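A single protein chain has been omitted; all remaining protein chains appear in their positions.
Residue numbering begins at 1 within each chain, and the chains themselves are lettered A, B and C in the order written.
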């Protein structure tokens, strides 16, 4: 079972790794976007870090709902509403539970993913964070029998999804303005989503 | 005796050398001014070159008065009115003469110099074209017995005057805004004045 | 990075403080970072708000005032604002007649405004939205994010603001904004990059002999990179695709807007306007109104954009109507 404290460590890890990857993400965004993805995500996750001490002892639903609301109100850009919606839906799915099992975990992430798709209307191969998130959530769902393995598979699947769409032409978000010129560039949002699933794996493994 | 054709050759030479020194003069002006002295002088002297064919068969006074007026109406900046006044006064001094002797030559240049001083109110050591012009005119006056030698002495004196004030702090023109920072820079106007006296020497020697 | 700022984090807040200090007769700045017309809300008047990332000044904050915007929501530099801001602005300007959101077509702006509109509607405020997407550099397609909103936004804000000032209702104001969108097209280019303060280095590298054609207002790469050309050829390269849209025909009256990207000397914009005028006149199109200056910028980027708006009597009347904002002012 995963406790609110475990999830809090996940968010802490995610925040720390986003901070470390700030320049890389911004650099990726400057090639096919507007050079702010790392800055945006870091601004949001820094705010989350400050929030965590007050939330880690409550329920998992509140933790993620607060996270989602905070991201929506601090990040801006495309990633703010998308990650914000993701965590909001995750929190709603978890409700007032304080211990989450593998099945609920997968269901929560599926709800989060659906929120992202509803908000951003991107599908597979549009070359967005969705291309990392879909395979990761599918790996989670497929592996609920062995959580550590499923978490690892999700992280690997996210990275594979991220890399799979690198050669493609973007069809959503700012990169789509580039048409053919967006091909052969790694998507910043798919990159931060991969970091998200890697943080989840590593934080829960450590716990 | 110096004919209007000789003077026309002088102006032609001056124009050609200014054109060749355009970048150098502008460069000097960018260090202690506004990076346009070469451009200004070249614009003016190019206009003079176009004027010369119609003037070389008339009198020396008209040649130089037209030159002065044309410089005033094409150069702008500080050098336009100054060189314009110089040639205007030179022309006025020569009147309708078509042949000019050494004494008249020196008197004409003295009148030109006085015009420059009246217009610009610079004195010796203010670090302007006046610092090249004063010794050059004095050398001309001192050497009227041997014109070729006097012309050479004037050119040499102009260059010496130009170099003598290089270490000084400018007190007139744009360079004066720099205060101490204008020291140890060669003055662009003194440089173009030196070119003027070198052109005079070389054009009359060739004639 | 050479900028007249204290720290990247404080830049937007400090600029807002500066605006509040400079223009107390026109506007006020409120939490959470919104710029509101001084006398808002005006009972019975439709509120008109817009917003987007900072770094495009005077747009949008500089257009708050009489006859234009009732409020603006500035995000971080080049990052769309957050729904809290649009919600606060919507409430601040709601005089009971509803509020129009003028949204530039960027995924982030669209989504954040959408969330705010949902929240405002949940609080009982009538909200309408119009998306400006006028950048012909981007291929229009149902299967992508579509075109970016650029120079047309400035013209929409002016015209729509005038209608709202004149008392038009939300439906009318919304339809008018859509009419501007339907009749406006833009294209831009850059000579140099901009530098996002928090990023600290230029968004793109470009050599001394190249230019970016079709650049976005966030320094997004454009249609193509090519060798620098004389101004007249550059103007041709921007005006031609705008005219190919098929909106503008011989006999039409247009508003021609030559916009500097932030680092472009005004003298160059007039050189360009001369050529725009020559091309349009040659095609039998009359420039009935013009705007030449830096109104929708990309920080210090050098370059320009050209926007054409087809005018009819209604658009012309609202364009000419009085406006009193920090960035645009006439008739009062």
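In this text, contacts are C-beta pairs under 8 Å (C-beta built on N, C-alpha and C of every residue); 3 or more make two chains touch, one makes a residue touch a chain.
Given the structure is predicted, the values throughout are model-derived calculations rather than measurements.
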Which displayed chains the hidden chain touches across the whole complex: B, C
Of C:166, C:292 or C:316, the residue in touch with the unshown chain: C:292
Which residue of B:2, B:51 or B:72 touches the chain not shown here: B:72
Sole residue of B:97, B:124 or B:178 that reaches the chain not shown, by the stated touch rule: B:178
Candidates C:139, C:171, C:224 or C:274 - the one touching the absent chain: C:274
For chain B, residues in touch with the removed chain: 26, 30-36, 39-40, 43, 72-82, 119-120, 170-174, 176-179, 181
Touching residues on chain C - with respect to the absent chain: 1-7, 11-12, 14-19, 21-22, 54-55, 57-58, 62, 191-192, 208, 211, 228, 230-232, 234, 262-274, 277, 287, 290, 292, 294, 297, 299-300, 302-304, 324, 326, 329-332
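In this section, only the chains that are shown with their structure count from here on.
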Overall pattern in which the protein chains touch one another (line/ring/star/complete/other): other
Distance between chain centroids, defined by C-alpha means - chain A, chain B (Å): 75
Interchain centroid distance [CA atoms averaged], chain B/chain C, Å: 54
